[in-house]
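Of the protein chains in this complex, all but one are displayed in their positions.
Chain nomenclature is as follows: A, B and C, assigned in order of appearance, with residue numbering initiated at 1 for each chain independently.
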Amino acid sequence: MTFFGAPVYFLAVALFALGIFGFLTRRNAIVVLMSVELMLNAANLTFLAAARGTAHVHEASAYAIFIILVAAAEAAVGLALVLALFRIKQSTDLDVASDLKG
Amino acid sequence: MSDDLLRFAPIALPIAGAVLGMLLEALLRKPKVAMWLTVASLAGSIVSVFGGATGLAGYGSELYTLDAAGGILTAGASAFALLALFLSVNYLKPQDDEFPGEIPILLALVPAGIGIIAGARHAMMIFLGIELLSVPLYALVALRRANAAAVEGAVKYFLLGAFAAGFITFGMSLLFASEHSLDLDALRAAAGRSPVAAAGTALFLAGLLFKLSAAPFHFWTPDAYEGAATPVTALMASTTKIGAVAGLLKITPLLPASAWPALAAIALLSIAAGNFGALLQDRVKRILAYSSVAHAGTILLALAAGLSAADPALAADLHSAASRASVYYLIAYGASAFGAFGIIAILERGGDRFRTIGDFRGLSRRQPAAAWLLTFFLLSLGGIPPTGGFWAKYFVFATAVQAGQLWIAVAGIILSVVGVAYYLRIVATCFMASEDAELGAPPQGKVPLPALLATLAAGVGVLVLGFAPAELLGLIGR
Amino acid sequence: MSLLPLIPLFPLVGAAACAILHARTLAARRRDAGAAQNERVVGAIATLAIVASFAVSVAGFFIIQHEPERRVAWIVSNWIPTGGQTIDFGFVLDPLSSVMCLVVSGVGALIHMYATGYMRGDKGYARFFTYLNLFVAAMLILVLADSLPILFIGWEGVGLCSYLLIGFWHENMKYAEAGQKAFVVNRIGDFGFLLAMFGAATWCVDAAGKGSFQFAAINESVLAGHVEPWQVTVIGLLLFVGACGKSAQLPLYVWLPDAMAGPTPVSALIHAATMVTAGVYLVIRMHPIFDASVLASSVVACVGAATALFAATMGLVARDIKKVLAYSTISQLGFLFLGAGCGAYDASFYHLVTHAFFKALLFLGAGAVILAMHHEQDLFKMGGLKRALPLEYRTMFVGAAALAGIPLMSGFFSKDEILGGVLAGRPVFGNEQINLVLYVVGAATALMTAFYTFRLIYLAFEGESRSNEHPHANPASMTIPLAALALLTIAAAALGLPSVFGEFKPLEHWLNPVLELGGESGNAAKAHGLSHSAQWLLLGASAAIAMIGYSLARATYGGGLAKSRARAEAMPGIYKTLVDRWYVDELYHAVFTKTLRLAGVVAGLFDAYVVDGAVNGVAASAKRAAAAARGLADGKLQSYSLWFGAGAVALVAAVLLLI
Partner (left out) sequence: MNDWILPLLVGIPALGALAVALAPAKRDGLFSLALLFCAAEAALAIFTFTKFDGTNPNEQFSFSRPWFALPTGAGEAVPVAFHLGIDGLSLLLVALSGLLAPVILLSAKGHIERREREFLVWSLVMIAGMQGVFLSRDLLLFYFFWEISLIPLYFIIGIWGGPRRVYATVKFFLYTLAGSVVMLIALLYLAYNFGTVAIQELSTKDIPVRAQLGCFLAFALAFAIKVPMVPFHTWLPDAHVEAPTAGSIVLAGVLLKMGTYGFLRLGVGMFPAAAVQCGPWIAGIGAAGIIYGSLLAYGQSDMKKLIACSSVAHMGTIVVGMFALNAAGLRGGILQMINHGLSTGLLFLLVGVLYERRHVREIAEFGGLAQVIPAFAVVLTVATFSSIGLPGLNGFPGEFLCLKGAFDASPLLGAAAAVGTVLGAVYMLSMLRRVAFGPITRGENQKLIDLNGREWASAIILLIPMVWIGLQPSLFIKPTEPAVDLLISQIEKGRRSLALENGASLKIANAGAAETGKSGGRR
């Protein structure tokens, strides 16, 4: 079944991989948050792509909305935390946050 | 009609309490109201679980139904949240200018999230439960905004948590892509058929393992535990694992039975990483954090065993044995960990002195009661009878032996002996300091009553579990 | 016959009484240092206990006359239930043990009386008599036992008392070391005895296949041939190892010379009359084993002969009066084993009895001399005591004459019987010539014995006094036993005149039931029987040997010390080695004590570094792993997420692989 062969899944997996790569390599907190958003959107894409042309399209869109909603909540709290970190450390570079170790 | 209300009560009450608490607190500016509201709602949640909220059919039951084990987990989480609330009542006041009002609201949401996961019959419900559990915790960890460690811990916890969320969602999407449904029963029926579904489950699993703080996903735990205020750490230690295991109990069956070695490997890796991590630690909270990683590994041993049966008849038995063992373990471990952090919270009384093992030198002469109680909790964490921790360890390894994994059980239990070493180090520092050793200054101020009650409650829980494991076993079994 | 347990019971009660008195004295002394000891009461209790026991033995001696096989037993059954062969606490009074009882309690009583005088003024007076009574009790248990384990109880009991008594003056570390040496060497012997006991119990089975510890059963089983030859030999040899330990034969004799550290009555009682003869008693009691195994009995004979010769040589040059007597005891015991080894059990038992009398006499005499000379024991510092101590001189002369084997003395007849037994006895290792060689060795030993005995007499009593001490007279309580023993020594001759003077051998007839167990093989010497002419020849030879020894001693030491010194220097090499006791002590010390101490240190090091090292190594490697684990958590979010990603990828890969 060529179903899985469809190019859209390659895009989704690429997005997901890009998100992971961004999360691992970037040091700026904001960019890291953005790469998480990328990963979440990769999931959305897969949901919608999978449900295209089937009876489950409403179900898939509901899940996508859920994920977007959760992403928003996370972003809110995340940015608040990054702000708090910035106020203390005057930098959004995540290497600054490495006092706790061992 | 009343059935529907009763079925959702365990999760509805805390959420309602939280929302109402926020409104009242905004309007009336009196934090005490929010606190009592939360206490009431959490108590209501516990009562409703035992009042028959489990196993009810009816509206929405295909999305959310609380079974006996799920009920125990929700009630346990609510109880630990309640105790954490008592623990933190006047913990923060002295030197922080924060509104204590936030604490009860956030505390109420955590058990709600766990309740959702415990009753979830749908993958998305699990994901929502995890988010509802995690986001308040990120905030709670960073409660003391001025404190660099707290914020750093929170940021790390948050970012890795978000990372895990990414994996979970992408995993779910793969599941949906291959099975066109996220209903857990349907997914379980299709377990092991398509590689995409298996990959999806694996990704979902990775997220849950992060939550469980199993190795190699555990690196956030020490920093988060150390950064957070002690009552919050107590909450995290006792509840995050409940949520993770609730999720794992529903997701692992989705894996093909032949995949159990992967879980077993992670389990042994966690026990080793946790125990060896803690062996040379000097800061007590990091020791208990690494010990929680080891305990996560032990629970995983049971789950791996639960998964390992090929033929369906034995599979059902093993899975019920695994869930029984892990639920018992969560409650016993939760109570012990909560108790240990409770003692530290009482000793610290908001100050910052009882951080390293050195601060505990000769504690048995300054605060004998605290020393003896701490020893009791540590022995339970070490799995030494007559504490609840012993039976928890016993049931987990019983499941592993029942599944025929003798050598894994032996490896696991030998590694757990390494674990006992660092608990003994703390006990030794408290009791066996030489006469002339100069002792840390005694904590000033009187012992806060609610915190004391919370810790004693945890102690009674561990003692009861120690001498009479049948009661809880019965409850879970039914 | 419930009288039997009384024999050992009296001394036990005596020992307990003395112990209580000693404890009271100690308590009194703690209050005020000078508290007087009730020496008189203690002495009386102790001596009476032994006399009572002697009386019961005499009564027993007459009672068993009328018993069918002259045998009376008393048993407490199932003393130690072993699940196999039962061990009953049983005593038996038969001809052999009754004579031994008489000798032990008789000589014991005399020595106790002597000791009341000898030990006067010693601050451990009551303690001394506690141990002495305990010793006699243990010896009586040993003699009366009817099975090997009960004999073993007496055996180790006497070992304990000899340990306590040798180290009696424990303030002096040398004496304490001597006591320990005695016990350890005895223990080495007991090791052999223990294994022999187990061997006998398992191998010597009766017709029904059931083993037993009883002498009667074991002997019967051996005679009935239920036991393979090699097993009999092994049991025999192991028994002999035990006997060597107790009766100070080669190579386990080293403890006896040092045992002279104990008070002289102890040397007389334990190291002359009773304990050291226990080994011979054992061999005689288990003689069917030695009859059945040629190898075992031959070893006994040869070791006996070798010890006799070897000890005699050392006796020639010893300077300490008690050491001379100690070497002579070892030598005479060698004689006993020589006789027993050749099958002349009644001869060696006869010599055992006579030796008990005259050796006890000599020791007590030596004690009197030492006491008179204010604890001077070196012969070269004595001399001319004949005038000062007339009674001691005469009694010791009688003892010396008996020991040397001067004709018509009891020692002469008993030693001659043994030498006769050797010649006519069972061929050692199966060929006659060896018997001849052993006879020659025996004769040489007899010669040396005569020489050193009279050397002692002349050095101590003849010539002018070489010390500025002026000897004082000894109390009556010491001289009476001397006289009594002298009479006994003389009378003992009557116990076993050679058959050439007519068949008057009361001791031999008396022992027949015990020694006739094996029928013909029981008493080999009697069966062959030397022709009259051979016996006369033998008697003449023994007499000649004794007289030569006497005159040689008189010649060398008669004229005072100076001349004898010159002769000794004439052969420096031999003299030196003899004085240094063939360097045996140094050899033992180097071989045993040093290696054992070294092994202890090596074991300690091995234990600390290897075995314990392994345990600590495990802990250290755990710590190293812990350090590595800590290193991973470097606090950087990137590395955490790296681990997270790697973990996720690995998990997915694993699941996919394992489907």
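Brief remarks follow.
In this section, a contact is a pair of C-beta atoms (placed from the backbone, for glycine too) under 8 Å apart; a residue touches a chain by one contact, two chains touch by 3 or more.
Small disclaimer: the values here were computed from a predicted structure and weren't measured.
Counting contacts over the entire complex, the absent chain touches B, C. Within the full complex, the residue among C:W79, C:F429 or C:Y588 touching the omitted chain is C:W79. In the complete complex, the hidden chain is touched by one of B:L5, B:A428 or B:L456, namely B:A428. Note on the undisplayed chain: of the listed residues C:E69, C:E228, C:D580 or C:D607, the one touching it is C:D607.
Checked against the full complex, the candidates B:P195, B:P386 or B:P450 give a single residue touching the omitted chain, namely B:P386. Residues 313-314, 316-318, 320-321, 324, 364, 379, 384-386, 390, 394-395, 397-398, 401-402, 406, 409-410, 413-414, 416-417, 420-421, 424-425, 428, 431-432, 468-470, 473, 477 are the ones on subunit B that touch the missing chain.
Although one chain is not displayed, subunit C still touches it through residues 26, 30, 78-84, 149, 152-153, 156-157, 160, 163, 167, 170-173, 176-177, 179-180, 183-184, 187-188, 190-191, 194-195, 198-199, 201-202, 596-597, 599-604, 607, 611-612, 615.
The rule is short, and it goes like this: only the chains that are shown with their structure count from here on.
Contact topology of the protein chains: fully connected, every pair of chains touching. Two chains share more touching C-beta pairs than any other pair, namely A-B.
For the pair subunit A and subunit C, the distance between C-alpha centroids works out to 97 Å.
Measuring from the averaged C-alpha position of subunit A to that of subunit B gives a distance of 26 Å.
Note on chain placement: the centre of subunit B and the centre of subunit C lie 78 Å apart, centres being C-alpha means. Residue positions of subunit B touching 2 or more other chains: 155-156, 159, 163, 167, 222-223, 281. Shared interface positions of subunit C, i.e. residues touching 2 or more other chains, are given as 630, 633, 635, 637, 641. Here subunit B touches subunit C in the complex through residues 155-156, 159-160, 163-164, 167, 192, 195, 198-199, 201-203, 205-206, 209-210, 215-217, 219-220, 222-223, 255-256, 258-259, 261-262, 265-266, 272-273, 276-281, 418, 421, going by the rule given at the top. Partner subunit B is touched in their complex by these residues of subunit C: 622-623, 625-630, 632-633, 635, 637, 639-641, 643-644, 646-648, 651-652, 654-656, 658-659. Partner subunit C is touched in their complex by these residues of subunit A: 20, 23-25, 27, 94-95, 97-102.
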